[in-house]
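In this view, the complex is presented without one of its protein chains, the others remaining in place.
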Amino acid sequence: MTISIAFVIVKSNFFVELACCISFNLIMQNLFDMTTLPTLIISIVSILIVIYSIISVKAGKKFSIREIPGLKAVEDAVGRATEMGAPILYTPGWGGDIQRPTTIASLNILSTIAEKAALYDCRLVFPTHDPVIMAVAQEVVKEGYAKAGYPDRFNPDDIFYVSSSQFGYAAAVDGILSRTKPASVFLLGTFEAESLILAETGNSIGAIQIAGTDSTIQLAFFIVACDYTLIGEELFAASGYLSQNQSILSSVKAQDILKLLLALFVIVAVIWATIDPSSTWWRY
Amino acid sequence: MDRQKIRWIIFTGLFVIVALAYTVEIKMVSQPSFEVKKSFDYIESLPEGTILMVSFDHEASSLPEVQPISLVLIRHAFRNNLKIIGLSLFAEGTAIGYRTLNRIAAEYDKRYGYDYVFLGFKPQHIAAILGMGESIYDVFPRDYLGHLTDTIPIMDSVENYDDIEMVISITDGDRAVQWIEYAGPRYNQKIMAGLTAAMITSYDPYLSSGQLSSVIGGLKGAAEYENLYGEPGKGNRGMPAQTAAHLYLVVLIVIGNIIYFRNRKRQGRGGL
Amino acid sequence: MSTRLPLAVCLVSGVVMFLQYFSRHPVAKLVYQTVTNDWWQVIFAFTLIVGVAGFIKISLRKISRKEDVTYSLIAMGGLIAMPTLAMIGGTGIESPFQWAFENLLAPMQATVFSLLAFFVASASFRGFRARSIPAAILLATALLVLIGRLPLAEHISESIPELTFWIKNYPSMAARRAILIGIGLGSMTTALRVILGIERTYLSGK
Partner (left out) sequence: MNIGVIIAGILTLAIYTFLYKDNPIYRAAESLLIGLAIGYVLVIYWQTAFMDRIFLPLLNQGDLWVLIPLILGLLMFSRFSRKYSWLSRIPIALMIGAGAGVAIPAMLYARTLKQISASVMPLIGENGAFNFEALVVIVGLLSTLSYFYFSREHKGIIGQVAKLGTYFLMLFFGATFGYTVMSRMSTFIGRIDFLLSDFLQIIR
């Protein structure tokens, strides 16, 4: 009995101490980093706009976005592969990992393509450098096949890990391209130097190639070597356009609103800085 | 002619032209860029015995492009009797860094442990960069060869960044950014970078803001530095080949367009 | 359970990681370091085993079906060789593991990397055609910069390197910034949908 009481006292003391310690620390240390204030403000504004647009979807509002050249080609690309009896190759690039929003956007597009591939009974090959992306992609494609009504056409071995090494991955995908001769190649995600190695090999086998990336340097190579290239933000919009998923489309709308606000900010700031060159409020 | 054959001709042309251009030794004199000159002048201005930290933050595959930079920088430092602490924040750079330092040290009769040391590799690079601001011994208790760091003579006068004049990150990616963002503001560490040509534009914002002292970019940067240093090396050696390759591309693009416009005319769509 | 628990984990970890950004408190920094440096790495390492197991499974199946036996055996040999060498001689500078890396793996990786030079050449020949005004701008800029980056350029005309530099620093930089802003916004909304649990493709089931 005494022991247990003593224990409780000790324990409660411990918690009191801990609480004091934490609160003391919280006050003494910089709980909030003032230099991040502008980021916090724009974060909150952005989040509110996105949430507002999502709520308006729930309220029944319909969003649509303009046509993006290249996205029309997606359907054709799957159809072409089916006609030729050749597979589709889809890869999210070596530069990304699952933590990157670009990869998520790419997997969204994958899910639409998987559905179409299942419908036309067209083989979909997905080599990747990242085992986590592999694990998620297997689920995404499996679901796509199930949605299309052909779960039995799904082959998990077609979504596989090749190598984490950048050029091991590039060599492997090049090999797969030249051997399986896919009719359509999708290069959507974050790419680094391997971009052109894949795109040129894809071109040499005569595949129709649809690329899209958030790596600004690699965009130049895709533009030169591929049939269609989704530039930066277009990749994010594409996932909404293809799936006609209202929540994604509403986000694209929110992005447009933010872009307008930012443009307005720039115009005001430039005029301000021209009139008063010593001003710095716009600098960050 | 079918597509495949055209590819073969283009590939063979590139192979032959670059190989031939590599065998000729012409010195291509060029004005050093502002950045390279700044880097050179800075190293040149340091008094003997100053300690530099050289971090080999790159993979083996980009060696051809970044090694000429590290070679000439280390040569310059050793010639001016500066001391070097080497390390790597990229696993693949470790052995490369150790071998490079040893090789050049032998050229200048420098002694391991006295004139230079190689600390080895640390995986959690951000933690390592921050940790060395407090104490290098804590981050690297032993050097690459297993000696206790605090028994190495060169380390006697070194505790943290306060005792290091400049960190030079030789990188093919964004490791130098982490040096800039973590060692820069908190510990006031000066940082210089040796970069691949492809990365130069990514570092422009840091240069213009002054967070990065200077950069040496690509084979061309190395060649310019070698010219300032007065001894042509791998950078200069590669310049004729680099020039030939660029001109070859220009010719290819022009021919491609000539063919395109001729075909267009023939198909009756008119000229320009 | 199979959907709700992951969604909850996603929400909590997303909110915590979002908030830590704005704090300079040591605990916040510790959380950031622990999750991004330690946890992610460890989860990745375990997943790597799952991925490699899949790779081995496919290779073994190929061998048993007698298709591509030689290539599958070579790949399996390489896969087993590296860990075996590391177990025998460690991974130090003079170890056989390091030797294999420097003389087998590194040269092959560097060579695959250098294939890019050839592909840049074939892509240049095919891709830079002045079909339209934008294509002509692309072509002209690429040609100018290709020449402007050479030591030769300043001997032709002083203004070529200057113009190259100007294009890089002003018009090209402006376009790059616009691309980055777009990507930033697209990433932000995607990330937000993920945290809020609206984006669940990764759980297979939108």
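Order of writing sets the chain letters: A, B and C. Residues in each chain are counted from 1.
Simple rule for what comes next: a contact is a pair of C-beta atoms (placed from the backbone, for glycine too) under 8 Å apart; a residue touches a chain by one contact, two chains touch by 3 or more.
Everything numeric in this text was worked out from a predicted model, so none of it was measured.
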Item to check | Which displayed chains the unshown chain touches | outcome: A, B, C
Checklist outcome for this item: Full-complex touch with the removed chain, picking from A:Leu110, A:Ile159 or A:Ala172, is A:Ala172
Checklist entry - Since one chain has been left out of the picture, which residues of subunit A touch it in the full complex? => result 36, 38-40, 42-43, 46-47, 65-68, 97-101, 104, 132, 135-136, 162-165, 167-168, 171-172, 174-175, 178-179, 193, 216-217, 219-221, 223-224, 231-234, 237, 252-253, 255-256, 259, 262-263, 265-267, 269-270, 273-274, 277, 282-284
Checklist entry - Which subunit C residues would touch the chain omitted from the figure, given the whole complex? => result 2, 5-7, 9-19, 21-22, 32, 34-36, 38-50, 52-53, 55, 70-72, 74-83, 86, 91, 97, 99-118, 120, 133-135, 137-146, 148-149, 164, 166-185, 187-188, 190-192, 194-195, 202-203
Checklist entry - For subunit B, which residues touch the unseen chain? => result 4, 8, 11, 14, 18-19, 22-23, 61-65, 91, 123, 196-201, 205, 218-220, 234, 237-238, 241-242, 245-246, 249
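Definition applied: only the chains that are shown with their structure count from here on.
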Checklist outcome for this item: Contact-pair count is greater, between A-B and B-C, for B-C
Checklist entry - Going by the average position of its CA atoms, which chain sits the greatest distance from subunit C? => result B
Checklist entry - Rounded to the nearest whole Å, what is the centre-to-centre distance of subunit A and subunit B, using the mean of the C-alpha atoms as each centre? => result 32
Checklist entry - If you look at subunit B, which of its residues touch at least two other chains? => result 7, 59, 61, 201
Checklist outcome for this item: For subunit A, residue numbers touching 2 or more other chains are 166-167, 193, 204
Item to check | Complex contact set, residues of subunit C against subunit A | outcome: 18, 21-27, 40, 43-44, 47-48, 50-52, 54-55, 57-58, 105, 108-110, 112-113, 115-116, 119-120, 122-124, 126-128, 138, 176, 179-183, 185-194, 196, 198-199, 201-206
Checklist entry - Can you list the subunit A residues touching subunit C in their complex? => result 25-26, 29-33, 36, 39-40, 43, 46-47, 50-51, 54, 98-102, 104-105, 107-108, 111, 131-132, 134-136, 139-140, 142-143, 157, 160-162, 164-168, 170-171, 193, 196-197, 199-201, 203-204, 214, 216, 219, 221, 223-225, 231-233, 235-237, 243, 245, 247-248, 251-252, 254-255, 258-259, 262
Next on the checklist: So in the complex, the part of subunit C that touches subunit B is made up of which residues?
Outcome noted: 33, 37, 93, 98, 101-102, 105-106, 109-110, 112-114, 117-118, 120-122, 124-126, 128-131, 139, 142-143, 146-147, 149-152, 154, 168-169, 173, 176
